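A single protein chain has been omitted; all remaining protein chains appear in their positions.
Coming up: chain A.
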Amino acid sequence: MSLAHMLLLTVAWPLAMAALVAGTLAWRHGRALIEQRSSGRYVVPPGIAGDWPYRWRVALWVSAPLPALGVALALPEASLTLDWWLLGGEWRLDGTRRALLGFTALLWALAGGYAHGYLGGKARRARHGDPDAERDLQAFVLLWPLTLAGNLMLIVAEDIASFYTGFAIMTFAAYGLVVNAGSREAYRGGRAYLIMAILGEGMILAGLLWAAASAETLTLTGLREGLAVAPQANAMAALLWLGFGVKAGVIGLHVWLPLAHPVAPTPASAVLSGAMIKAGLLGWWQTLPLGLTALAGLGRVVMIAGLVAAFGAALYGVTQRHPKAVLAYSSVSQMGMMTTLVGLALIAPSLWPVLAPALVLFAVHHGLNKGALFLGVGITEHPPRLPGWLLWLLLALPALSLAGALASGLIAKWVLKAGLYDAGWSWLVTLLTWAALGTSLLMARTLWCQAHAWREARRHGAAPAPLSMTLAWALCALLAAAVPWWLTLPEAPAGAVQAADLPPWGELPGLLWPVMLGAVVTAALVVACHLEPRLHTRISRAERLPPGDLWPLYVRLASSLSGPLRRGVARLSNAQETVQDLAAGCGRHAMVWLTALQRWEAWLRRWAVPLMVLLGGGLWLVLAG
């Protein structure tokens, strides 16, 4: 048992928690069944999962991501080989993985604590025999650690099979979290999520198989290096880019995000939009030949797709009414910026050493802040007993940070900007800065929606959020803002801006103007709406745009395509049945024939003696003659 085995523990611990939950549920279910045996008909026993948030088990359940957090904070660089596992496991902890593992584990831990409070009401109802609450709770407590295990496994994996395993476990288990509320919208969102995810898995599988087989490798490093020299690198990389792009919200494949994120329980939305979306980015990171070779053609497509997402999602997102939908579009927009940077790395591989640390910082910063923002949505729906200024300060902190006004956001922006300027990509910096204006507007929109929800909640006297919820959310907001100072991020090359460096005063106006402009535009809009009611109605009309923009179009397209396919298959199967019937018919005819032969035989038997006499006579005549 070496120190490297701690890596195994990061995944095994959440899995053990899932197994513990499953075992307990199975045990209680079985006992209830045996007790009910006498009554004949089976009834759901109440309160199987109801005590989850209340007993000591909750501490264990929430602890699922803690080994991973400990590993990310304390373990030195390590690698672990598991010969027995799948095709041969190889897990690793290096700079990038440490940063991603650390923030992922932290977000999951905080969201888990938040979930404890969030599900309190449901647990109470379950204990009093509400079957729906019971069902939702069982699914949630079981699938939460399972999804987490997948998410952690894909981060530490260095062999392709483990990576794909983690990705698949996470994707499929998260479906249960998305539809946990059990409403119509939840199932619609879940459907969009699952269908897109499966298409993504298909493309990932194709890309991985093709690239790994061509390079004859089992590890991600080998895959990247093989891809760098493969003749059909563009096609393979395109498959991988699109496949992981589903998770990362590439424009066109992003439709599930605004449908699934708003309907999931709030802690699940937080990890979906904060941590799991980064799995797509990590997928690109691990499989595309970033910094190894230039794939200019694909790179340009990636960059354009990223920019379209950065602007388009921001524009569409501000029309949304549900704060979670606004946040989901903000995720698409932010991931668009990261996509742009990935595209840049594909065009100019020499930039990668500077770009990589900046991208990690950006990803970690966005993940935690987006998590804090999602958790905040639940807080405004159930305002805790906090002074108003403190509440809104903590709500605004991640929003301002994401817009790049202060703390981690400001740093992330500065690191990126400095790196890109040095390399002569100033037009891209300008575009990204304008995209940041979109982010500011989205953040303003989010806070606006939240203020609305907060007023509603106060008017209806909503129950205050339990302590665990408030605490988890506040911690998340604070730690997110301070992320460059507590998490070890990969170091930038000497001379470049490091992740913990503050921007000099002179750079601040250049960094802050989008936020300022955003604030001014928002304020102007608010004032104008108050003064001119017609403008207000016109804006409300825009608010009718549904979340999930292109999804209905896709559904219509798919159904019009599936018709001919179905008819074609039906025709084939009819043909096959016709042949089968024909063969059976031939068989029947043959039988009729054979039966007829039998009649002939009977006739022969009856006339055997005369026939023989005749034959004998004939023979005699012939021989004698």
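Note that a contact is a pair of C-beta atoms (placed from the backbone, for glycine too) under 8 Å apart; a residue touches a chain by one contact, two chains touch by 3 or more; residues count from 1.
In this text, contacts and distances are computed from a predicted model.
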Among "CysO-cysteine peptidase", "Molybdopterin synthase sulfur carrier subunit", "Stability/partitioning determinant" or "Proton-conducting transporter membrane subunit", the UniProt name of the subunit that does not appear here: "Proton-conducting transporter membrane subunit"
Per the touch definition above, residue among A:71, A:194 or A:303 touching the missing chain: A:194
Residues from chain A at the interface with the omitted partner, ascending: 25-26, 29-30, 33-34, 37, 40-44, 82-89, 131-132, 135, 139, 161, 164-165, 168-169, 172, 176, 179, 182, 187, 194, 198-199, 201-203, 205-206, 209-210, 212-214, 565-566, 569-570, 572-573, 576-577, 579-580, 583-584, 587
